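Input: one structure, supplied below.
A single protein chain has been removed from this complex, and every other one stays in its place.
We call the chains A, B and C, going by the order they appear; numbering starts again at 1 in every chain.
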Amino acid sequence: MLTGAQYLTSVQDGRRLFIDGKRIEDPLNHPLLASAFRFAASGYDRAYQPGATHGPYYTIPLTQGDLRAQLKAMGHWDDLASVTSTGLMALITAAARMSDHPEYGDYVARIRAYHQHCMENDLRCVQAITDAKGDRRLSPSKQDDPDLYTRIVERRADGVVINGAKLHITAAATAHELIVMPTKMMKPGEEDWAIACAVPVNAEGVSIVNTTYAPRGDDSDYWPISSQASYPEGFIIFDHVFVPNERIFLAGHVEHSATFAHSLGLWERLGGTAHMIEAADTLVGFAQLIAEANGVERISHIKDKIAEMIIYATLIRGCLEAAITHAEQTPEGWVHPNELYTNAAKHYGAAEWNLMVRHLHDIAGGAVLTAPSGRDLANPEIGELVAKYLRGKAGVDAAYRARLFHAIRDYTADAFGGWWLVTLIQSGGGLYAQRMVSTKHYPLDKAKQRALRIANFPETATPTAIASPAQP
Amino acid sequence: MLTGAQYLTSVQDGRRLFIDGKRIEDPLNHPLLASAFRFAASGYDRAYQPGATHGPYYTIPLTQGDLRAQLKAMGHWDDLASVTSTGLMALITAAARMSDHPEYGDYVARIRAYHQHCMENDLRCVQAITDAKGDRRLSPSKQDDPDLYTRIVERRADGVVINGAKLHITAAATAHELIVMPTKMMKPGEEDWAIACAVPVNAEGVSIVNTTYAPRGDDSDYWPISSQASYPEGFIIFDHVFVPNERIFLAGHVEHSATFAHSLGLWERLGGTAHMIEAADTLVGFAQLIAEANGVERISHIKDKIAEMIIYATLIRGCLEAAITHAEQTPEGWVHPNELYTNAAKHYGAAEWNLMVRHLHDIAGGAVLTAPSGRDLANPEIGELVAKYLRGKAGVDAAYRARLFHAIRDYTADAFGGWWLVTLIQSGGGLYAQRMVSTKHYPLDKAKQRALRIANFPETATPTAIASPAQP
Amino acid sequence: MLTGAQYLTSVQDGRRLFIDGKRIEDPLNHPLLASAFRFAASGYDRAYQPGATHGPYYTIPLTQGDLRAQLKAMGHWDDLASVTSTGLMALITAAARMSDHPEYGDYVARIRAYHQHCMENDLRCVQAITDAKGDRRLSPSKQDDPDLYTRIVERRADGVVINGAKLHITAAATAHELIVMPTKMMKPGEEDWAIACAVPVNAEGVSIVNTTYAPRGDDSDYWPISSQASYPEGFIIFDHVFVPNERIFLAGHVEHSATFAHSLGLWERLGGTAHMIEAADTLVGFAQLIAEANGVERISHIKDKIAEMIIYATLIRGCLEAAITHAEQTPEGWVHPNELYTNAAKHYGAAEWNLMVRHLHDIAGGAVLTAPSGRDLANPEIGELVAKYLRGKAGVDAAYRARLFHAIRDYTADAFGGWWLVTLIQSGGGLYAQRMVSTKHYPLDKAKQRALRIANFPETATPTAIASPAQP
Partner (left out) sequence: MLTGAQYLTSVQDGRRLFIDGKRIEDPLNHPLLASAFRFAASGYDRAYQPGATHGPYYTIPLTQGDLRAQLKAMGHWDDLASVTSTGLMALITAAARMSDHPEYGDYVARIRAYHQHCMENDLRCVQAITDAKGDRRLSPSKQDDPDLYTRIVERRADGVVINGAKLHITAAATAHELIVMPTKMMKPGEEDWAIACAVPVNAEGVSIVNTTYAPRGDDSDYWPISSQASYPEGFIIFDHVFVPNERIFLAGHVEHSATFAHSLGLWERLGGTAHMIEAADTLVGFAQLIAEANGVERISHIKDKIAEMIIYATLIRGCLEAAITHAEQTPEGWVHPNELYTNAAKHYGAAEWNLMVRHLHDIAGGAVLTAPSGRDLANPEIGELVAKYLRGKAGVDAAYRARLFHAIRDYTADAFGGWWLVTLIQSGGGLYAQRMVSTKHYPLDKAKQRALRIANFPETATPTAIASPAQP
């Protein structure tokens, strides 16, 4: 296992990173990225156990108990560790699904070797799936620029060369490996777009253009959350990147082009939903803390709003619990959360987040925006007067109340808050996608039968023949 | 165990029932009550096992597995059987809570004997808790009529005499026993109102005034659901009812006046929430069936609404699952569902029911109200023409489609539908009560600590002393 | 003008009405229809002015002032009078839109004559528009039964013969005239389905199958609202009905097949939305009255819910006000409400109604369902005890409180309440239809330009060419 320091050394590997229109020469010390690398490094240090062969992210859960333990452990993982787990689990699952036919034997062997490689070297991986897509009404082969979906541009004896872009890749700049997968089902004739593979972040031809919610100011008290922990979003470009054969997991077999995305789906929402529950609890905590600091925690409509927030957090948590209680097994014996419950939890949590943020703002008051900063409090000329007026009831000092306001602003009404708003909706493909997945996994036929039974349809009834069962 | 027929004989016991301003002379054949007795009888028959000593309602769950099994079994119980279980479980729990002090020894012994008595005789019981309340701002002893909360009006050597009323008692008219409990905490000086006891439905001085959503017409095809199964709501009046000592479970010990209601709270929402899940599935089933019958099941906004309904049903189910996974144990070793999850599920299911009904109506169309009846279809003069125009796409006959419309109207837009709207909100004490209970059981302190940690408050911070942890 | 009594005589004209599978021989005295005829008659009597030539329903508004006056007057019209106005206004508007070409000269003249005829004879008319539709994915000419959309089956020198059905026609059984219109645009080749005409309710071959929310019980105190006023919903069947030439307003000119429906759209939502506002105010009124009767009107969360209901009512009212302030003029100089505002008001009012009903039920409590009836209160054996326990705080008697509960149940949780739920959603074609109409009338281009301006796009920017305007 690597220590944080070893990790920091490992990523100084010549990777091509950009932000704000400039190539980043020294990522570890760039004002907008440094905290991301520090955050990833702290994840290594938290997990580090001398003598252990590898971190917990590389382990496949085999029982419901494993899954529940993993969910609990995840609370201590950083996001990069989480997506490493998700990405490798998706690969392993895809391998299992391809293992029924000798034709795919190479792919299966390579995936297993790659999993071993990452585990042994304690590497961090991100899954790179969403393509540029160009005109969304057209399939990959119909786009006026064939690179709008990542594709093979050249096949060589020792590997392939790929072009394309992968979007919205959280923490890509801080990872070691990009796990590239097709974004959707490809059709016969689209063999070049049926490409899954692994690419090191510093491979020749890879560039990552970054955006981030990391604060642009240097006052870590004013942004008490986002100044400490942030991951950039990566817009990854593959410009004639060579992938050696041993890192190719699919190349042209369109019949398995969607296998990777589906495998990913099994695993990816566990972490996301678990994270959302913690965020929901955090909102409740802020609401109660600021209500107390403002002295309004006993007012009826305030309590009512906090109760709604509590029920919100509890519903998501309950539904994720059910996803684990009803965990499903792959044919290989691996245990993943129930998809219906996970999707329902994810949808609800995302759909109602904005309302919960509104409740928090309604409770907290305008000082979320207007509270002077810690530096104002420290200013020798004005600080004392600021403190005099920014305090709450007796026992609640200005510095304490100010920090709560800044934390709430940072978390819900500044760049990081905006990142939450968009990310909760978009992760997992938008609310619409989650509705469709939920429908797919819900036992609709059983519900129909129940309705027919409740309505006292005779058992022999069909839409074309029905005799009244009940009339005397 | 009793058969349905034996049950029907047993309830012909001189009970004083009223409806529409008239004393009911022959309950089993009263047009508005007959189906309720039939329904209760069918519950006996479904559960009947020759040789079995008693039905499953009388058993106390001792493990999470028991609880889960009971939840599953409940799907086959009628409501009267469910409340019998809830009521007796509440009594048994109250007994356990009073068993720590010899002063309450008689109460404890009587409750256990009573439980045995009900079990051995396969009796059905309803819990009678809500008082008339009069002026809600005043406590029982301050009301201008002391009977507005049920109370002891006379104490005798062999028992007590009580006056009062208990409201909203579903299925009371069809039960054998009324389990009377105080509606809330009584204060010193209110000993007369601290009365818990059991009273047979046909006891001298007991009257039950009924209301019902049972249909007033005789067309069982037009009300395919409510014509088959309905329970009346009872307004129970106790007019100088004598309660013998062996049926008195509390009489004057105000310190335990709320013990019964709290014990009831542990058990009562399991059945209610389980029932709500089935109702949610039923709504989904109706939505999909009618969409198919109308030929609109592939239209995007229809699918979207059904997906929302699916997510609704799944969230309630998931949260109830969590309530069982995190079942709690009483000191006596009995297992009851986690209160936070149960309350959150109940609140959400009740709060969003109306919206789901709106979705169903939006999908189904105006024929929910305007579809001619089965009798219209059978009319020799006009039936054929009605059938010609009431059919759906090829393969969907008028009789089938009509029955679906009638079932949806009956379930959501007629007297039974109205009963659902009110009952879902009111059972368990209104949405406000459920919010307060959820807040009580949520670990608010943990959420506050999480928020402080997220906001990077220094660990030593207090509202009156905080030093910036992060600023260099 | 007719008096109520004259109206009642006029509808004894041999019309073929059905309900519950039976032909209605004596409509005026049928227990489920009598109140509808009485209600319509009372509308005549309220409007009757000796010497006046005709009621206000036949007048076309020419100014915004007229429209506002009409909106105010409508509060006193019964529904049948309202739809008479809407239907004739739609015809007159369609005539105007066809008046630009001599080819349609006959249609125009006949419509004007018909309008005159209805006005002079004080006739009540309903618009009959929704067809049976069969398989909704198929156009009229593609259905396996051509009658599934109303059509001409025979053309004669003196008129046409039509077959078909028109669904969801409120109050049809009580009207004099059916104004038949195509339900949608017909295409070339579908000339037979391009039929608009007027048919007397008692015409040979017309049958109306009715459904109703009129109570099935005879206790007018228990159904204080629906027992007094109700209109049946009609399922109208045309079985080889002859229409003489002077009542044909379109026959085969497919290019104007949608003109009638569009004209109807201009007028029909005014009455519906006005009615909805009154209903919203009524909900507020019930909520406040029952809160006061229960003694909870000062409790914070109760006040909060009533405030939400007030805002709901105010938003609908405000938006309808705006529809009148921004009334639009037809080329003929007739003034109709702005469609965007009307549709937005209608959508919002319908979409949130169920939530407001939930608030009312949450405030009122379970006695909405379980309050004994007035007849129970009058029963000599039990009435006094019922009164004792059904009263509220001092000053609120049982009879008063009971009637409030019954009114709330009747209005929101019984058959009439169910009619509201469905009708508010379905009138005007479902929520989806109203969203689409709103989009059509909203100045989307202006909103796009505003967004571009806010985003500081240079004025010369296009999607393919944009230079940064702001960067120094």
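Note that contacts are C-beta pairs under 8 Å (C-beta built on N, C-alpha and C of every residue); 3 or more make two chains touch, one makes a residue touch a chain.
Bear in mind the structure is a predicted one, so any value in this text is a computation, not a measurement.
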Contacts of the hidden chain among displayed chains: A, B, C
Which residue of C:Gln6, C:Gln329 or C:Asn456 touches the chain not shown here: C:Asn456
Contact partner of the left-out chain, one of C:Pro140, C:Pro224 or C:Gly272: C:Pro224
Touching residues (missing chain, whole complex) on chain B: 299-301, 304
Touching residues (missing chain, whole complex) on chain A: 18-23, 130, 132, 134-138, 144-145, 147-148, 164-165, 167-168, 207, 209, 211, 213, 215-217, 219, 222, 233-235, 237, 239, 294-296, 301, 351, 353-355, 357-358, 361-362, 365-379, 381-382, 385-386, 388-394, 409, 412-415, 417-419, 421-423, 425-427, 430-432
For chain C, the residues touching the chain missing from this view: 219-221, 224-225, 227-228, 278, 281-282, 284-286, 288-289, 293, 303-304, 306-308, 310-311, 313-315, 317-323, 325-326, 340-341, 343-345, 347-348, 374, 392, 395-397, 399-401, 403-404, 406-407, 410-411, 432, 435-436, 438-439, 442, 444, 446-452, 454-457, 461-466, 468, 470-472
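Just so it is clear, only the chains that are shown with their structure count from here on.
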Interface composition of copies chain B and chain C: same or different, split at half: same
Separation of chain A from chain C, taking each centre as the mean of its C-alpha atoms, in whole Å: 49
Geometric centre distance via CA averages, chain B-chain A, whole Å: 41
Shared interface positions of chain C, touching two or more other chains: 301
